[in-house]
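Every protein chain except one is present and positioned as in the full complex.
All chains are identified by letter, namely A and B, in their written order; residue positions are counted from 1 within each chain.
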Amino acid sequence: MNILQVKNLNAWFGDHHVIKNISLDYMTNTISAIIGPSGCGKSTFIRCLNRIHEEVPSAKATGEVIMQGKNIYDADVVSIRKNIGMVFQKPTPFPAMSILDNVLIGVRLQEKLKKARLMDIAENCLQKAALWDEVKDKLNKPGTSLSGGQQQRLCIARSLALNPPILLMDEPTSALDPIATAKIEELMDNLKKEFTVIIVTHNMQQAARIADFTSFFVLGDLIEHGPSTEIFTNPKNKKTEDYIMGKFG
Amino acid sequence: MLAIAIIMLIVSLAILLFKLSLPAISKFGIGFIWGQVWNPISEEFGALPFILGTLTTSFVALLIATPLSISVALFISEICPKKIGHIIGIFVEMIAAVPSIVFGLWGIFSLAPWIQNSATPFLKSTLGFLPLFQGPSYGIGVLAASLILAIMIIPTISSFCREVFRTIPLQTKEAALALGATRFEMIKITILRPSFSGMIGGVVLGLGRALGETMAVAMVIGNSHRLAISILAPGSTMASVIANEYAEASNAMHMASLGYIALLLLVVTLMVNGLARFIIWKWSPKI
Partner (left out) sequence: MILRKLKNYLFLCLMTLSGVAVLIPLILIITYVIKMGASSLNWQFLTHLPKPVGESGGGMFHAILGTLYLVSLGGFMAIPLGVVLGTYLSELGKGWMATFLRHAIDLFTGIPSIVIGIFAYVLVVVPLKQFSALSGGVALGIIILPVVTRTTEEILKLVSNTTREAGLALGLNRTQVIWHILIKGNRAGIFTGVVLAISRAAGETAPLLFTAFGNSYFSYGLMQPMASLPAQIYTYATSPFEEWQRQAWAGSFVLILLVLGLNLSTRFFMRQKS
């Protein structure tokens, strides 16, 4: 079943056309990767999917992104974002906030809940983000006191707290060391049981390891999209093949 | 070598100032601070009216300037388009460049009549039951001085707040928006909350500037040596009394007493600025 359909998406920075008429479908409970050389618009593309792209001055996007039958470009921007989680390149724990507050902030903005219920949500999300065992004794320490990998998992837990059907990840491991990266990859494999994950990565091996589907972008164009196994072993497009063979990029 | 010379200079200045005010210090002692009478003819001197004047004007100025400065800093850095923000930023910096004598002149001829004719009737009809707003208004007075000070310290506080806000990474702000926060919630969570102590540092810096501001205040405060509760009444600050009386001090004790006030003012501003730097220093490693 398709949870997210992108139709004729275009995006600009000022006059610079960075995403050129892209249409893509995403299936429920899968991990889809977006790869491509730097500057190909992969980050911009994923940032259009929760409309965070428009927060940049002079940025503009047109087209449709249909989630569960509704075009998010017709809906209220604040309310759609809570249904689409996002994890950024660098860990973004909110400064001056404890680990617990970081996890719960999204929920707290939406509704007032009893303390016990909030604690349940926090534990549940930190479990899912494979962070609970490491932080359960120091929930009141500042979020910024954790290591980089832990901070990134804290940010994942924070997004999960709103229980979004879709989780967007913009190069989530590029600022992390190999061990922390491996942990997050392992975690993502578990996440796809409940969520649909779309991940941008500059690391082809990572896409091959974790993604069910992979799209290949060059200069704002979608060159090829398909099951990862096919993209990486039997690419149909010459450009894809060259990129995978390391001839450019 | 040079560094030692500069340090020596600073130390010797402090000593000279101390020597200058020594007659007053030995005559009045620490009681000078709460002495209420200032009479050059009978050679009786006490600094309380001026200390209170300085405190009141600075406090009222901070009360007005702090929320305004923070909102302007937020407006420039987060809300309006970059180009407009840049222009408003330059305008705010220009306020800091206007000489204080010009503020004073404007205060006498434009602000004071406005206070007397427009602001005072309004304040009296709304808040007149408070002792703060009783008595006649001559236009010039504590309120006029406070307003001028508020305008003058806005650039100090808001520039500093902008520096503080600038240290917040863009991605952190986007992360808040991506969680479904409105712009206001994003600003509250990712900017105001972590910047709190930094902003306090900026406010204290502004206080340091307000305490020492001389000419603009001297021109609009009315130079009365009496204690008054109403902020509509004329008053005096430590800096303004020095400016008004120093060049024509009538006798040695008068001069020494003014020196004593200068010494007190110096100590207070050094302490306030030191406090500001301490807060800023404590706060900065966290970023």
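The rule is simple: contacts are C-beta pairs under 8 Å (C-beta built on N, C-alpha and C of every residue); 3 or more make two chains touch, one makes a residue touch a chain.
As the structure is a prediction and not an experimental result, all values here were calculated from the model.
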- Item | Touching the absent chain when the full complex is considered, from B:Ser137, B:Thr172, B:Thr190 or B:Thr214 | B:Thr214
- Query: Among B:Val37, B:Leu63 or B:Ile101, which residue is in contact with the omitted chain in the full complex?
  - Reply: B:Ile101
- For chain B, which residues lie in contact with the unshown chain of the complex? 2-4, 6-7, 10, 13, 16-17, 19-20, 67-68, 71-72, 74-76, 79-80, 88, 90-92, 94-95, 97-106, 108-110, 151, 154, 158, 182-185, 187, 205, 208-209, 211-215, 218-219, 239, 242-243, 246-247, 259, 262, 265-266, 269-270, 272-274, 277
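Methods note: only the chains that are shown with their structure count from here on.
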- Note on the structure: Per the C-alpha means, the centres of chain A and chain B lie apart by a whole-Å value of 49
- Residues of chain B touching chain A in the complex: 81-82, 168-169, 171-172, 174-182, 185, 189-190, 193-194, 196, 286-287
- Item | Parts of chain A lying in touch with chain B, wherever the complex brings them together | 50, 52, 55, 57, 78-79, 81-82, 84-86, 88-90, 92, 94-97, 105-106, 109-110, 144, 155, 158-159, 162
